[in-house]
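To start, the structure itself, in structure tokens.
A protein chain is absent from this complex, but the other protein chains hold their places.
And then subunit A:
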Amino acid sequence: MGQGRRMKRKQGMPEALSEEHFANLKRKAGLPVEPPVEKASLSNKKRKTAKGAAAAKKPEPAPKKSSAKKSNGKAKKLPEPEKDSEDEEMGDEFDLDQLEDDASSDEDASLGEKKKNIWSDEEKDSDDAEEDDSVFDSDDQEDGGKKGKFVFSDDEDESDAEEKLTAANIAGLSRKLDKKLAEDKAITETEMQESAMQTNIDGPKIFGDEDDEDDELADKSKSLLAPDLQLLRQRITDTIRVLDDFANLAEDGRSRAEYTAQLLKDICAYYGYSPYLAEKLFNLFTPREAFAFFEANEMPRPVVIRTNTLRTHRRDLAQALINRGVTLEPVGKWSKVGLQIFEANVPLGATPEYLAGHYIIQAAASFLPVMALSPQPNERVLDMASAPGGKTTYCSAMMNNTGIVFANDPNKERAKGLIGNVARLGVRNVIVCSYDGREFPRVMGGFDRFIRVLLDAPCSGTGVISKDPSVKTNKDEKDFISLPHMQKQLLLSAIDSVNHASETGGFLVYSTCSVTVEENESVVAYALSRRPNVKLVDAGIPFGKEGFTSYMGKKFHPSLKLTRRFYPHAHNIDGFYVAKFQKIGPTAPNAIGAAGKKNGNAAASGDEEVIDKTPITTDEDTEVEDKSTKKKSKGTGNTGTEKSDFSAFDEDEDVKYMEKAKKNAMRRRGLDPKSLKKPKSQEKK
């Protein structure tokens, strides 16, 4: 067996299902549910205490400082017991032999074995584990577990993952453990230094003697010299530590801003972000959390599949896949259809089960908007940007193939994949169409046509950097103006498509796979301000962080607390944002961007929020003025020629354009580069 995927890439672990659940399952299946043997329960307990200890120390990293000295002394002894405790864990949860045993459960039963349930084999496994580690003093282990590992918020995931490791390449694991131990040791040492420095207050040297040196370091790191990367990382952690406790650790005469700037520079060099994006993301978090976020973006998220409940049940699917040599586990208590894949010997996208439509490979994060939407049977649902169809088919599965789902995607190429998934999963209640989402309420002949609407808006993808690292460099200011602009338009048309009068619905879910405020809270706040007939409601997702109600001086409506943010470092799913609206009244026919008007109106209205607007008066003369000033403000550079253009204008023609301009007053108000081009080109003609 090869090295486990999770092991290699340090993936975190989802919550395990509780044992009661499996007991229930057993009962349902009419199997005897026996209490675990005493010995097993004993070892189980031990394991749990170990885990409990680990869990207990997580929330408060403070005590580690005090124990730092002690553990440093012990550090050299640590590797052995540490390794073995890991082995134990491994044997514990997923032993392949065990799985096979369980797969051929008939034998088991005849042999007097207790378990048929594949996931509840812990008792027996832990028996084995007990034998394995009987050589070692359990106290020793606990020591190792407690003191050997220092938990920082940033490596929480890793250590967590290791604790519950399921796959089994011991060599690889021990190598990794050694590495980690070395890291830990290094951290411990810095900790030691720190505690030593408490008497002689002197922060770590973040800034070199001269600034030149910094640049040199940054340059070197760009050429990817390994030691410099290490140094860089060291400096990042140091800076974060200083920022955490600025009053005590900062060098004299250095401001927080200097440290932050240095940290950002280092992060850009170390992870390869564009400075603009790094700053944007950094500002969302505390320095330590930001570091964790950037770290998490370097690791892939777990592969998750969704059971197609139209075709099969999760238990059956799990059994079938296990028989094919896939190691998996339920993704968490929050989902009844998700399975997390740890290791697969077969290509998951080509198993007979996949081709027969029993599951779809779908990121855990994209379950969330559909769960928030929770479509009911016989409803009419619109999915505005649906490719590649994970959410659409989930909607259909929740509706049990009744009612109607309109799956829209503006990109016909992507829609092909969507149709493929819809057909493969045996979904029959979907109509696939290809419109620009902004046209939507009009497509169906006006307002209020859908009971529920799902808008998973196109976004910058800052939440899925681990999937698509190109985001790090290819997003700039322009994207963060034009994308929110489009999202606002889409959201308004989505709101207008919802039927507020329906008894069961009137709900709208807005989601993005981005973490920036511009694409999330700002957009939602904008929609709230433009559509007083919607309100935010609780999304009904049991985890996730609350949306921001204030960000960098901007204040949002307090109800934005009801929206949910998800982060890769905190939840081990893609960065995601989910907001659920309820529509409580009809949209006023004269509302901005309402469907009765031309689409351009919506474009204009979207702009207003983004950029300062120059006041527009209805007077014709001032309007011309207005236009020219706008051009200047856009910075075309050749204002002189423009002026001459104006003076050379044919009066009649000018009047014509001014008339037109007056008619489209709303459109011209926008400062979006795109919408600016139009009137300009018209004039040049």
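In the analysis below, a residue touches a chain if its C-beta (ideal position, glycine included) is under 8 Å from a C-beta of that chain, and two chains touch if they have at least 3 such contacts; residues count from 1.
Following the convention adopted for this analysis, contacts and distances are computed from a predicted model.
Comparing "Protein kinase domain-containing protein", "Mediator of RNA polymerase II transcription subunit 20", "60S ribosome subunit biogenesis protein NIP7" or "Structure-specific endonuclease subunit SLX4" against the UniProt entry of the hidden chain yields the protein name "60S ribosome subunit biogenesis protein NIP7". In the complete complex, the hidden chain is touched by one of A:Ile187, A:Ala423 or A:Ile541, namely A:Ala423. Residue-wise, the contact with the chain that is not shown comes from A:Gly349, picked out of A:Gly349, A:Gly540, A:Pro558 or A:Gly585. Along subunit A, the points of touch with the absent chain fall at residues 349-350, 352-353, 355-358, 380, 404, 412-413, 415-417, 419-420, 422-424, 426, 428-435, 443-445.
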